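Removed: one protein chain of the complex. Kept in place: all other protein chains.
Entry: chain A
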């Protein structure tokens, strides 16, 4: 497994120099309502409900610094990059996405308990400053970085190559695929509240788990090569996800950005399954074409 699509090692330092001020700035923006004076654009003469007259870019700056910085730390080459460090990196990434959604599951459970029983302690935990969609911007990256460097540096003399475990193909993979495809559109409709139903919007919050069934269970034939396609598809999914996020951060404001933030809950799994299944499809087409040629040659 070769390391691909990575930044040169020096970007790690650049990443640290971006992420730390980003987090500090972000803290002041989120918890102290800080805005850099004058760091704004005059968008329109008067504001509306969902459109401010002035757009201040302090929060955009903080988010760009944090996400960009963490991306550089996460995806720059280590000093001596080889096939094992590349493999550990991708394993750690796959592991981190799962862990991220397990944390989300715990958060969702607390939020639902709060919804049902209105516990004050839970209210604080699930609403103020702990909004998961907000954390979700950098949590997958942060978990990944922690996991990757832990596996590399836990022992001075060797790396920890811990294999990933997948659920069996039947029934999990089949169920995951069917449910994901069947529920994707209804859940998006529900999130946008197009049905005007009371509880339908909740469906969207459970979509990540349906996708997880698909992503964390074996394909019908799962071997070393399929596994490497899987891991690199996850890397691409994470890249595309954050590219979209950074672009949206610059070009979408107000309600538009809130929407991006919501959809962000499922973008990594969604992009992953698209990339992964497309590559499997291309592989099977290539193989059938080649074996067809081979048969012709025998004849």
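Heads up, the rule we're going with is that contacts are C-beta pairs under 8 Å (C-beta built on N, C-alpha and C of every residue); 3 or more make two chains touch, one makes a residue touch a chain; residues count from 1.
We adopt the following convention: contacts and distances are computed from a predicted model.
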Options "3-oxoacyl-[acyl-carrier-protein] reductase", "Helix-turn-helix transcriptional regulator", "Cytochrome c biogenesis protein" or "Acetolactate synthase small subunit": UniProt name of the undisplayed chain: "Helix-turn-helix transcriptional regulator"
Full-complex contact with the absent chain, from A:82, A:115, A:193 or A:286: A:82
Touching residue (missing chain; options A:7, A:159 or A:202): A:159
Those residues of chain A which, in the complete complex, touch the missing chain: 1, 78-80, 82-85, 152, 157-161
